[in-house]
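Missing here: one protein chain of the complex. Every other protein chain is in place.
Per-chain numbering from 1; labels A, B and C assigned in written order.
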Amino acid sequence: MKNKYSIFALIKNAFTYHENWQRAWRDPLPKKEYDVVIVGGGGHGLATAYYLAKKHGMKNIAVVEKGWIGGGNTGRNTTIIRSNYLWDASAGLYDHALKIWEGLSQELNYNVMFSQRGVMNLAHNLQDVRDLKRRTHANRLNGIDSVWLNTEEVKKFCPIINTSPNIRYPVLGGTLQKRAGTARHDAVAWGYARGADAMGVDIIQNCEVKNIKRNGDSIEGIETTKGFIKAKKIGVVAAGHSSVIANMVDLKLPLESKPLQALVSEPVKPIIDTVVMSNAVHAYISQSDKGELVIGAGTDAYVSYTQRGSHDVVEGTLKAILELYPIFSRMKMLRQWGGIVDICPDASPIISKTHIKGLYFNCGWGTGGFKATPGSGDLFAHTIANDEPHKLNADFNINRFVSGDLVDEHGAAAVAH
Amino acid sequence: MFLINCPYCGERDQSEFSAGGEAHIVRPKQPTELSDDQWAEFLFMRKNIKGVQFERWNHAHGCRKWFNMIRDTSNDKIQAVYKMGEKPPIK
Amino acid sequence: MPDWNSAIKKIDNDAASVNTKHHSELFISEVEPIIKLNLRGKSRDFLSMVGKILNIILPTEANTSTNNEYITALWFSPDEWLIFKNNVTNRDTEEIKIEENLFKNISQKKLGSVTNVSDQFVLINIQGKNVYELLSSGCPFNFNDFKNKKGAVTQTILNHTDVIIYNEEINKINLFVRRSFSEHLWSWINDCASRL
Partner (left out) sequence: MSENLRITNNKFIDQTTTISFKFDGKTLYGFKGDTLASALLANNIHLVGRSFKYHRPRGIMTCGSEEPNAIVQVGNDASMTEPNARATEIELYEGLDASSQNCWPSVNFDIGAVNNFFSPIIPAAFYYKTFMWPASFWKKYEYFIRKSAGLGKSPTEPDKDIYDHRYLHCDVLVVGGGISGIIAAKTAANNGLNTVLIDDKNYLGGTTLFQQNECFKINNSYSNEWLKKEIETLNSIENLTIKTRTTLAAYHSYNYLLARENLTDHLSSSKKKNKIRQRLWKIRAKKVIIATGAMERPLIFNNNDRPGIILSTSIKKYIDYYGVKCGQKISLFTNNDSAYETAISLINSGVTVNSVIDIRDKTNSLIVKQAEKLGIKIHWKSTVVNTNGYKKINSIEIMKLSDDSSGVIGKKINEECDCLGISGGWTPRVHLFTQSGGKLKFKDKDNVFLPDKSELDQISIGSCNGDFELDEVIKNSFKLTNKFLNLNNNDYENLEIISSKEIDKKNIWLLPSDKPLGKTKPFLDFQNDSTAKDVKLALREGFKSIEHVKRYTTTGMGTDQGKLSNMNALGIIAETTGVKMGELGTTTFRPPYTPLTFGAIVGRNVGEFFDITRKTPMHDWHVENKAEFENVGQWKRAWYYPIKNENMHKAVQRESKAARDSAGILDASTLGKIDIQGSDASEFLNRVYTNTWSKLEIGKCRYGLMLNEDGMVYDDGVTARLGENHYLMTTTTGGAANVLSKLEDYLQTEWPELDVYLTSVTDHYATISICGPNSKKIVKKVIPDLDLTDNNFPHMSFKNSMIGKIRCRVMRISFTGEHSYEINIQSSYGKSVWEECFKAGKEFNITPYGTEAMHLLRAEKGFIIAGQDTDGTMTPVDLQMDWIISKKKYDFIGKRSLYRSDTIREDRKQLVGLLTEDPKEVLEEGSQIVAETNKQPVEMLGHVTSSYFSPNLNKSIALAVIKSGKKLKGKKMFVPMENKTINVIITDAIFLDKENKRLNA
């Protein structure tokens, strides 16, 4: 049993100079065989393992991670959480996640700092207005708290936005989802890892999958840098590297892995207390609890696994930021980085079985996977445990690319997140 | 920012180019004879290789010519460029 | 008879029909519309037909140009060229003659294409010591060799706008920009030039 975290635990441990805190998770060697091996120790993978153990009573589970947990897109994103998606399928999926977010700190006994400070999406041209209103109407009917704001209301909600009608692409209004917000990204991975570990899940870091061993149409296990691990089921949650794993079993996925960049400014006192996104001028921004402005850029158009994108993208994003927030011109970029995002043609994810028995994929989250972490883990766990999808992820199967029944969030999410 | 050697114009900054995805995915000559699966393979399925990838680029803000590039996606190193219709200089 | 209008709104109300602007070590002027034709073709017959009609050999070396007394031809790609008159002449008659002659002998004979793009592009002339300081404020192209090479041509981007730059003489360039972009670029060029 793990120590419970609380203010009392902190006070108690202060007397022993904090020398007696337990490990948040063990550092086990891989066993010979697991019922389920999750490939990828990011938020989604750890959450999957957590829910497999918690909701489906599975005990013999491992998460293998080639680096350190949370070191991929989980630790590189701009932490935006929202569920105001256009299509019913997406709204169902992301709002399922949002509902879990709302009690996640308590569930995990780990403060993931989920901050419901609202997410605003701005409209800059008439088509934006139509699209965003369409989304707001759909959200309302789907029970998602999204409202349309006119320009004055936008200004009122976030006074530092330049809403002058004389700028190149004036703000014509926007939508607001108040339940949306941000969370502390690292804490999500750590919290799930701690929770999963407590239920016996083996989290094995620095363990890279080199090959997947299969016997005809079913899988047998994985070859790793720490040896062969036998597995009844394998759930792949490798984000940008999904295709690399898929290629091991000659499975082609409708994915392209592209660089996505983000940056933070130096920390300053609170100046913006919500999240503002703008598709038309490609910028989104929030301020972290440390005071840094967290700014996301777009993806580059080419495939790359380097975790580095081109400077033009960063320049373009900051250009848009200064158009909307000219007060930030003297702020300084402190750090800039890139992640690798795997993008589906319809900008929606895949949470699906494959034609290979025992092999499951959870991928294609593109630029916006963080927000779905708890929901994605829950639904993927369901899919693996029951060998069939939950109704909330039934539409996100691989076969949709054959039938043509896409969940096209492209129009509504040129810049997702 | 890559420095790309356009096979027609010479070395230029990446900002003059646009990327066009994987190369040598030939549009089927008789699409009507393909199954939905086969058509989906052409339309959507990609190798998305980490390593040496063959891809298409367009010198969009220069000569407007499309050409092929061999690039290692694990380090972004461009290994060769060649014109449409030409055989790849590297296997 | 309709009048022609510059694409660039005249801010200085002087008498000249085109915009001009002086800066330190820079003189920037708009060139009155002259005939510009886009030629496309791949075959040898195409090249020789153009040569015969215009009395000019189209440049086949990348990023170069050729010219004669009347006409300059810029290389765009292995099968695309821009030709333009060196001087403003009687637009309404002479232009049509050249174009129709080429069109008849090239396009209609299936040797290639001939397209009038006289007003597709606005031509801006920039000269002075600071030409390349100005260009490198918004253009990723490496002008180190270009600037010493009379007749050199490049298609590139200047302040996010597609442009064609032709090295007419040392420290004197012709810049072609699409008409709808020209006022914006003109404004950017002058803003930039005022600070060099």
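What we mean here is this: a contact is a pair of C-beta atoms (placed from the backbone, for glycine too) under 8 Å apart; a residue touches a chain by one contact, two chains touch by 3 or more.
Note that the coordinates shown come from a computational prediction; the quantities given were computed from them, not determined experimentally.
Of the chains on view, those touched by the hidden chain across the whole complex are A, B, C.
If you put the missing chain back, the residues of chain C touching it would be 1-7, 9, 33, 38, 40-41, 79, 92-93, 96, 107-108, 110, 112-121, 133, 136-144, 159-161, 178-181, 183-185, 187-188, 191-192, 195.
The chain not shown here touches chain A at positions 5-7, 9-11, 14, 16-19, 21-27, 67-68, 70-71, 75, 88, 103, 105-106, 109-116, 124-127, 129-138, 140-143, 160, 162, 167-169, 184, 186-187, 190-191, 205, 265-271, 273, 287-291, 306, 308, 310-311, 314-315, 318-319, 321-323, 326-337, 345, 400, 402-406, 408, 410-411.
The chain not shown here touches chain B at positions 1-3, 13-14, 18, 20, 26-28, 30-32, 34, 36, 39, 43, 56, 58, 60, 64-66, 75-77, 84-85.
The working rule: only the chains that are shown with their structure count from here on.
Centroid to centroid, with C-alpha atoms defining each point, chain B and chain C lie 31 Å apart. Annotation: 30 Å between the Cα-based centres of chain A and chain B. Look at where the CA atoms of chain A average out and do the same for chain C: the two points lie 50 Å apart. Listed for chain A are no residues, as none touches two or more other chains. Among the residues of chain C, none is found touching two or more other chains. Of all residues in chain C, those touching chain B in their complex are 62-63, 76-78, 80, 140-142, 154-157, 162. Chain contact summary for the complex, chain B toward chain C: residues 1, 8-13, 15-16, 61-65.
Residue ranges on chain A touching chain B, taken from their complex, read 241, 243-244, 247, 252-257, 300-306, 308, 310-312, 342, 345, 401-403.
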